[in-house]
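The complex is shown incomplete by one protein chain, all other protein chains being positioned as in the whole.
Let's look at chain A:
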């Protein structure tokens, strides 16, 4: 096993202010960035705040920005960097900082509450839900989300424009709307809730300019833009911008989408 001394810059501070602090720290073969942050805690900065849990890319806790790119620290191998490189680790830059590498991701919980939950179909009791696999494939891809909020962090709509946070749900929660709208048993339409329309009117789908950063940073490899956001935009077009679909739904006396 070989080891070397790596140069790190880690952002330290809190809501009052802070800055990048330099460290030199031992790195061994096979380690990930989170290992190095833990070594810093153990040897040089015992009060360094970092949120982490599973170390397996499944809990979504250790989100940070490494060399300016939103990533999970536990899934970023040190071997992707050269030994001469200085590695910069900062907290997520779209959310308020709490301390050091820990941010307040409460914005996302607020947005999660704004998406109406699954509406159970009438006359089908618990344990009686039956679905074909091809009907749930699309929703299941979105269920892989570990809520690391890297997509929310990288999305320029809110990252670069704080004022848009009230109007825009962000890719993670627009994907949740898509997941429910594509769910074969969701009875929102029957209950009078048109998710296609509210995606645009209440969750800010129109702010998305499909530049695909959410997809680029997703550690689960979910095709957020191509499989959730663009299909949702097309569904919103059905409701709001396509006169032929509108006319067809009036003549057929049923909502489009069978």
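The criterion applied here is as follows: contacts are C-beta pairs under 8 Å (C-beta built on N, C-alpha and C of every residue); 3 or more make two chains touch, one makes a residue touch a chain; residues count from 1.
Everything below uses one rule, namely that contacts and distances are computed from a predicted model.
*Asks:* Which protein name, taken from UniProt, belongs to the chain you can't see among "Integral membrane protein", "ABC transporter substrate-binding protein", "Transport permease protein" or "PQQ-dependent catabolism-associated beta-propeller protein"?
*Replies:* In UniProt, the chain that is not shown appears as "Integral membrane protein".
*Asks:* Quick one: which of A:6, A:50, A:94 or A:177 touches the chain that's been left out?
*Replies:* A:94
*Asks:* Who touches the missing chain here, A:19, A:46 or A:192?
*Replies:* Hidden-chain contact among the options goes to A:19.
*Asks:* Looking at the whole complex, which of A:24, A:85 or A:114 touches the chain that is not displayed?
*Replies:* A:85
*Asks:* State which residues belonging to chain A touch the missing partner chain.
*Replies:* Chain A touches the missing chain through residues 11-21, 65, 67-70, 85, 88, 90-91, 93-97, 103, 132, 134-135, 153-154, 156-157, 159-162, 164, 181-184, 204, 206-213, 216-217, 226, 230-231, 233-238, 240-242, 256-258.
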